[in-house]
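Have a look at the structure below before the remarks.
The complex is shown incomplete by one protein chain, all other protein chains being positioned as in the whole.
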């Protein structure tokens, strides 16, 4: 029985890796690995700053503790052998160079049979990750939880930004749009006829209104039925949450998920073969009290539970303390 | 097909009119007009500061973009020919003088056949607006969404403040109380027997508890049935929202609407003949991260959708980008 | 008919006792008494600072007003003869000495037949209070609303902290665990097999997920049936609320109660013989805009309503103003 | 030897009167009395909110402790028999009524031979105080430390606001302008030829630039020589401090006093017969971390030292602890 | 005599142009023009966000009023015929395209004989401005007040960023380095031998330590003697101020100018032929209470005084109000 507690190991002490996982790039023995992607130069519209997202999420993850008695009464970090690989060595400005580095760093993890859990950075960083994951998982589908589809048409001169990553994912055939879902879509956009374009690429759109009208159970059933055991790229843009929960995002939009709704949506994904988790768009300069970063850390923890379940690592020893 | 986007027109650039509508007092061609009313001297109880509300709402409205693919896939600002008329030239302290100026500025808009969308200022500013609107719409009813009825008895020396505007509206017969509604009422007040007095004037009260017990659908049906096509003065006090969504208000009260609930309540008003929209009580010095102001801007956008729908301006061109 | 209003008595004026109740240690004539317990040295895990909780709650309680027309159209403060007894004279560091003082101060109130409404301080302060209350109410049961059970096993050297108070309450037989409830439990902990230990002591656990799956009505029915008219120690840890409502707590956890849910849970306790109310864990240095403190003040007001109802003090005079 | 310390008396505990002085209106035995004046309706220009100033200053004064070993190694509060009289019962809006109440409350203190130390409220509240003080001290002079002279011409309809109090003081002959000083003046104003008008009333102006060019020693010598032992109304507008020290004021202006400069200026006034101290213009909603309020509390403490010195109460007992 | 005041024209009302100057691109009659440059993609090191700088400075400039009785008892805005030209239509990401637009917009002003007062944007935006100014003023010198020289060596692939603008200015011969000054330099950098490189290009460096050791008077004498009446590009990076005054900058560094020191330094430049003023590096997401933006607005006001003086527009009418 693994034990840790506030007396032995106060959370404010020592280096702030994700949930105090070992800082290491050694993937041997790991089933999952955390990777930070401090890149925000795909943010055109308004609030830039997610380059400091990985740092802030690690800091807030200190508030997370290893056991969840109801959900997962075991230490997901140690069951997964999770390591915190640090940050991709991107620099500002050169988006194509950054994309190559992100793709390489992600690919190194995926090809080792390890499932990456990444923290952005803005939404643009999802594209090189999908490129890397698709190399190893040709039948990939995306479950993209966001208030925006990030599937805009583009002009060549500005082809890469935080609004076009799923356009490229479809055009480059990284994911199968017909089995992929944009979930939680709401709010205003820069473009007319946005949904027509998204659907013309083959994607499914489930707006947040549709989700609550149909009921989460119904939507989840559709997902499971459509996707089956195909490998899933799970992408969570933190602006899918309501600004009352996640103020520090790039393009906030009212009417989003409460924390509990978002947590329940994630839990409903249990059973999917999630091969990569991508949590992005925490913008610390626009956050307050680290709320968006703390919620992102919480969702990454929920992802570790999903991985443990799928991988059969959710064993709870019988010893009573 | 009108197009704008983050590349061509980043939201942080240029003057902060409401949603970047033209700054103009020229009402020709306009179906709706935004007007700021920076007056807060009706705030007696506690938190004064809504004089800076119009500025803060304009600033936050920069986060709103023109299209909403699910709700309104057209540019409501341009379809309405909406202009931002700037602020009424009120000064602090002289409430009766301020009321005359507010009434005159509102009347100028209404008598031109244009629907005003105003941003306060505290709740006291609704009275002169109702005086102006009632001149042109004798059969006016009020839909007042608030945590307080603002229908207190008054003493002559203090007849005008942010708690008596709907008392005067009834006594001056500006609205028909029997068809008018106070919706979302909750929380503590300074006075006993408050509801008796409100009902003695003829008003309908739907507390937030009653609303959720009956269900929003049922309440909305009652509103539509009672009001029909009579002209509606739609008044939204931002303290109807929960402090977790709208901290920066004058008299916050826990247990209010979430953003999604408030948005859905507004959407349920579609079909009403809303002739004036009044969003008040954003107090920027008590806000944080501009949350209340941003939510107010969002609700004003929702109001533009309601106006487009009623006026048949909700046409979406067929061209796919 | 008691009257007060914003003209006569603005809330920002004068000393900030709880809801402007008289500052007094004279319990004669009082049915309830507020007591501050500024002690936070049981906070081991992370965010210390609740020593300033009582001050912050009193400050925010200035936003509360005496009447609630729907819920309680009478002045609960004056109907209860509520007095604000100030703070227990605890000092930092010496937890056993502090516990003796807290027990003595609480006992002084309870043995006078007065119901204490206390504001912590961290959760550790509940133990000496339960010791005091149990002396006068041998058949005591606890209703503990929290995201954590605070029923951890302990080592002798660290027996008292903010995670073991309900362990001791069971072991010292201060409350009857079989009729006592931990409600709203969720989130991560330091220990494996936490629930097994809690249940081995006899306690009932109702996680927040179980509560919403079963429905609040069903859970409340179980409580009322189990508890009947036995004396109840009502303990509210403010971290039971979601961080979007109550950011300033010691160990925040996403997915908690909204303000409205928490209020409704409290209202559902009407009819219980609540002999002591304990609201703890507001940590002002980690709060923003006083949100957690304001919500705590609101819940304490809701508690005064519960006490008035049980004691038959909920009389509303018939005079219309 | 009076003693208090952090073990016996932590500052965060108990009611927040000014520096924990007794809350009392009993002036018998007192040589000085603190009075709050929560009125801000003279604030026309921009940032309203100083109505909450007295509350915030009391809260921050908890950080002040009784002894200053270098400056005043005795408890000034107890040596002065200082009492905290609470707040004047002003209400918003009715400035002339408020002025009557402020004058009466101040007069009650002054005519008892007690020296008031008041905390505003905006600058307008100085006028009724000077009216009260001048009744008992006909030869009064003003030492006014501010970034503005608050000596503007006025129109009859707006005669009273936070920019005209020293105009009226001169015209009503409450103070002798020729021996009175505006010190620390700087920054921008609404009016041209402001200094001409001020000087035409007889006042001396010492701009902050003049003060630092001449040197503080030289300026203080002029003050002492001009004023001698005449009774002094000492008025400190907190906006005389730089915004880096006192952000929470109504009309901030860069280039003001640092805390140390302001403290030294006050200390240089030792020997003046200060009969009233008026610290105003703390606006809590525009403050952060309570900085302006904390600095105001500190300056009020410095004033108690000045009073002790002038009154010969600065005796330090010889007992070594 | 121009007059405005708080009664007639409260500062919080109406559109927030710089100090309420007319929003116009019509340069006829103007001697100076304000231009916003919302571009921050030259910020590589850490804190990005100055794209929102122009908006924040305009907002805070509402706190500035037209007259300064000691310094400039006339309305500098109207004496200069100053117009606020809005923002250059830059978009994120494409730095060379942005530079072309900035150069064009600046050149349009300069070639009309108007002196631009610009607000960034990060420091990279100075280069295209110097290109534009140098076209019309071939004998240009730079007075650059900053904590960094922004004169780093560069690699071709990253030639343009917020640390190389004065390198290019020297290499492109836009300014004469031998008569140009970097003033206020302090703190840590990424590179060794930084000063050698700067001096190898010909520039003068006056560190903040050197400035205070020599005395400001001595340094200013050197400047005036060296520069004479040659046209001056006055560039103020707001990080030259101490973080206690200007927290919201890209690369803060302790030990900088206080507000008063910075103001006095500017005033000491009176008499120089300043042909362009460039105030940059306000990063609103990292600011609090708008302090850096408010101080930037204040410095821009000081610049208007410098321009009025040089141009002989500093006439004060004789009429006493």
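In this document, chain identifiers A, B, C, D and E correspond to the written order of the chains, with residue numbering beginning at 1 in each.
Rule of thumb we're sticking to: a contact is a pair of C-beta atoms (placed from the backbone, for glycine too) under 8 Å apart; a residue touches a chain by one contact, two chains touch by 3 or more.
No experiment lies behind these values; they were computed from the predicted model shown.
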In the full complex, displayed partners of the excluded chain: A, C, D, E
Which of E:52, E:103, E:176 or E:242 contacts the chain that the document leaves out: E:242
Contact partner of the left-out chain, one of A:38, A:66, A:184 or A:247: A:38
Residue in contact with the excluded chain [from D:24, D:258 or D:273]: D:258
Among E:251, E:265, E:282 or E:313, residue touching the chain not depicted: E:251
Contacts of subunit A with the absent chain, listed as residue ranges: 6-8, 10, 12-17, 23, 36, 38, 51-52, 55, 59, 62, 86-87, 89-92
Positions on subunit E contacted by the hidden chain, ascending: 44-46, 152-153, 155, 158, 161, 163, 185-197, 200, 207-209, 242-244, 247, 251-252, 254-256, 258, 286, 288
Where the missing chain touches subunit D, by residue: 1-7, 9-12, 62-70, 73-75, 242, 244-245, 258-260, 263, 288-289, 291, 294-295, 298, 301, 316-317, 319-321
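Convention: only the chains that are shown with their structure count from here on.
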If a chain touches subunit B and subunit C alike, it appears here: A, D
Between subunit B and subunit D, centroid-to-centroid distance (C-alpha), Å: 42
Residue list for subunit E, restricted to those that touch at least two other chains: 6-7, 10, 12, 51, 62, 91-92
Arrangement of touching chains [line / ring / star / complete / other]: other
